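Have a look at this one.
Only one protein chain is missing from this complex, and each of the others stays in its spot.
So, chain A:
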Amino acid sequence: MTSPLLTIRGLRAAYGKIEALKGVDIEINPGEIVALIGANGAGKSTLMMTIFGKPRARAGQILYEGRDITDVPTHEIAHLRIAQSPEGRRIFPRMSVAENLQMGADATECTEAERDATLDRVFTLFPRLKERYAQRGGTLSGGEQQMLAIGRALMSRPRLLLLDEPSLGLAPLIARQIFDAIRVLNRQDGLTVLIVEQNANHALKLAHRGYVMVNGLITLAGTGAELLQRSEIRAAYLEGGRHG
């Protein structure tokens, strides 16, 4: 019915000779949360980075709102209202929380009123950031830094948000807060989210649909609930993880 917001077809990418993506096809519809799960080194983060043009795709297509963005320079992709909370958060440690957030808004054309409305929204989602707005980013706890990374991405008022391992290294309670915020953003603001996660259980419960990635290829696709029921997923990513 509706055309997908992001379509990836036969995407290949490599670091030197090592091919990280070997022909990936995924689709993300507007208003969806899509989870991408898989083991370490499966190419999940690479897929995310390739959408942003670093590394460049060797083959295949990335279509965003029907437009081919495969060869668009990295810094221009953010102007298309795709935002990213990168792996390892990558906040600006010596700049204050307020400045970090402002950085998210700087590169996009928006009025002051729009910016401040977005800022209010971010502070409603993550009240912790408002408390610490004058603090240096590097002095925040891991969970707060993750909130800041998401908040900074939101400041560009994206239509599509890419989240790379938002729960990495966080206490379960904090991780739950982050996932709750993502759910709220999706339900209330209609934000489309692609989330890469190791925490398959959480991610699949949150997501409408999910993809499983193994060695640079999508091996399984389905709704979040379906994937959670699959025995091979349970064995590989859920029970296996629980036993260490």
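Basically, contacts are C-beta pairs under 8 Å (C-beta built on N, C-alpha and C of every residue); 3 or more make two chains touch, one makes a residue touch a chain; residues count from 1.
The definition used in the following text is that contacts and distances are computed from a predicted model.
**Q** One chain of this complex is missing from the view, so tell me which of "Pyruvate dehydrogenase E1 component subunit alpha", "Branched-chain amino acid ABC transporter permease", "Sarcosine oxidase subunit delta" or "Ketoisovalerate ferredoxin oxidoreductase, beta subunit" is its UniProt name.
**A** Cross-referencing UniProt, the chain left out corresponds to "Branched-chain amino acid ABC transporter permease".
**Q** Among the options A:95, A:168, A:221 or A:236, which residue touches the chain absent from this view?
**A** A:95
**Q** One chain isn't shown here. Among A:156, A:177 or A:199, which residue touches it?
**A** Here the residue in touch with the unshown chain is A:156.
**Q** Spell out the interface residues on chain A facing the chain that's missing from view.
**A** Missing-chain contacts on chain A: residues 52, 54, 73-79, 84, 86, 90-96, 98-99, 101-104, 106-108, 112-117, 119-120, 130, 133-134, 136, 152, 156.
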